[in-house]
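Would you mind keeping the following structure in view while I ask a few things?
Missing here: one protein chain of the complex. Every other protein chain is in place.
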Amino acid sequence: MTDTQTTGQPLEKPSSLRMIVSLTLVSVLSGMAVVMVYLYTRPIIDENKRLAIEAAVLTVIPDSAGFVPFELEDNTLRPATDSPGKGQLFYAGYDQQGQLIGLAAPANAQGYADKVYIIYGYRFDCECITGVKVIKHAETPGLGDKVITDKDFVANFDALDARVAADGSALRNRIVTVKHGTKSNPWEVDAISGATITSRAIGRALDIGAGLLLPQVMKFRQQLEDHQP
Amino acid sequence: MLDDKITSHTFWEGVWENNPVFVMLLGMCPVLAVTNSTINALAMGLATLFVLLSSSLLVSLIRNWIPKQTRIAVFIIIIATFVTVVDYVIQAISLDLYNALGAFIQLIVANCMILGRAEAYASKVPPAKALINALGMGLGFTIALLCLGSVREILGSGTLLGFDLFGENYQQWIVMILPPGGFFVLGGWLLLFEWLRERKEQQEATSE
Partner (left out) sequence: MMRKPPRIELHTAPHAVDGQGVAVIMRNVVYSLLPLLAYVVWLFGLSALMLILVVLLSTLATERFFNWMGKQGSTLDDWSAVITGLLLALTLPPGFPLWMGAVAAIISIALGKVLFGGLGYNLLNPALVGRAFVQAAFPVAITTWTPPFIATRFAEFIPSTLTPPFMQPLDSGPWLTASGMDAISSATPLGLHKFESVSTPLESLFMGTTAGSAGETSALLILLCGAYLALRKMLNWRIPMYVFIGVIVTSALLHWLDDTNPDPLFMLFSGGLMLGAVFMATDMVGSPITPRGVMIYGLLIGFLTVIIRVYGSLSEGVMYAILLGNAATPLIEMATQPRAFGERKAAAKGKTDD
């Protein structure tokens, strides 16, 4: 492969300057090309991401007309910016009249293969979880991913009880996943037979996510209601 | 020895005789990892084809100007540039597709087929020839990915390009969309091609 005739290179060592110049030039040109493509595609990618989030939020709080992202950090609530901090991000959903109806928030828990990432919707009027959408997972196809398609399982989240306890410190009843066919309380998630681990992951994600977020959100409810989208 | 003449071999070499997947066994990582559905396989194939075409063209254009000592670094920068471009473009086209392909888009840069072509071929021939060869190689790679992707999707999900083929009672062969399925199907195709090649050689031997 060191054939000089085909590569057209002289046998003697080229000057260091030439090597430096060629490398620099190629790097600069490459950098410029990447920056140009970045500048051109960035708005489109951001729009795609926004649409993806919007679609996800709308599936979990279907009758919301618009939503505003908020971030809750160290007991302060502020509208989320493009550079998210360490706080819990959530989306407050408003109806046509600008009334606060619910919120959507991301949560995750360890599943069978990897973490299962979900976004769940919560409604203030029934104080319940009204929808769960799996954003990202690595569960076994045909088994674990039934949590997305199984109608009976999805029906768990038509109105999953998530009332906040009277003292406002936690959920009144922790959300638990129970064995298939034994759901007896509105805060229980009926697992899929054969996909128990993934079902439990979703229940746990809700329990941890909603259990931490909802009691805090209640303190800022007035602030959220005053905020118009 | 490589000369500057363009023959049909320049193109067909990559598609059949030296197919990067089925003959040279290059770039196995994406071949096994993202072929669990036809659409993923197609997207991966086309992304690789684009990177291969543009990097081959550029490498060939500047082949007489790059000092030999720095050529590998230059090739990698060129390839990485195009991979980054593809990465952004796919994100702009479809986030779902981008998420399905995962890190394997970025990993095109480490696909030995592309650097191999730049080093062993494009840097030694004029642009037109490099481009035609790269097109053949890229198509060969895409076809191979499609071979794997379609079989795995049909068996593993009972669909082809997302269309349901067998009705809802079809039993999916779940192993086929899992990583072992990639090895099984690749093995099956290798067996088939090796058998075809052997048979052809035998026929040629007997006819002489």
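For reference, chains read A and B in written order, and residue numbers begin at 1 within each chain.
Operating definition for what follows: contacts are C-beta pairs under 8 Å (C-beta built on N, C-alpha and C of every residue); 3 or more make two chains touch, one makes a residue touch a chain.
As the structure is a computational prediction, the values presented were derived from the model and not from experiment.
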item: Among A:23, A:52 or A:143, residue touching the chain not depicted; value: A:143
item: Absent-chain contact - pick from A:197, A:210 or A:224; value: A:197
item: Contact footprint on chain B, counting only the chain that is left out; value: 166, 169-171, 173-176, 178, 180
item: In chain A, positions touching the absent partner; value: 112, 140, 142-143, 179, 181, 194, 196-197
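In this text, only the chains that are shown with their structure count from here on.
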item: Computed distance of Cα centres, chain B from chain A, in Å; value: 33
item: Chain A - residues contacting chain B, complex; value: 1-3, 6-9, 13-14, 18-19, 22-23, 26-27, 30, 33-34, 37-38, 41-42, 44-45, 48-49, 52, 136, 140-143
item: Chain A partner contacts - residues on chain B that touch it in the complex; value: 1-2, 62-70, 73-74, 77-78, 80-81, 84-85, 88-89, 91-92, 94-95, 99, 119-120, 123-124, 156-157, 172, 174, 177-178
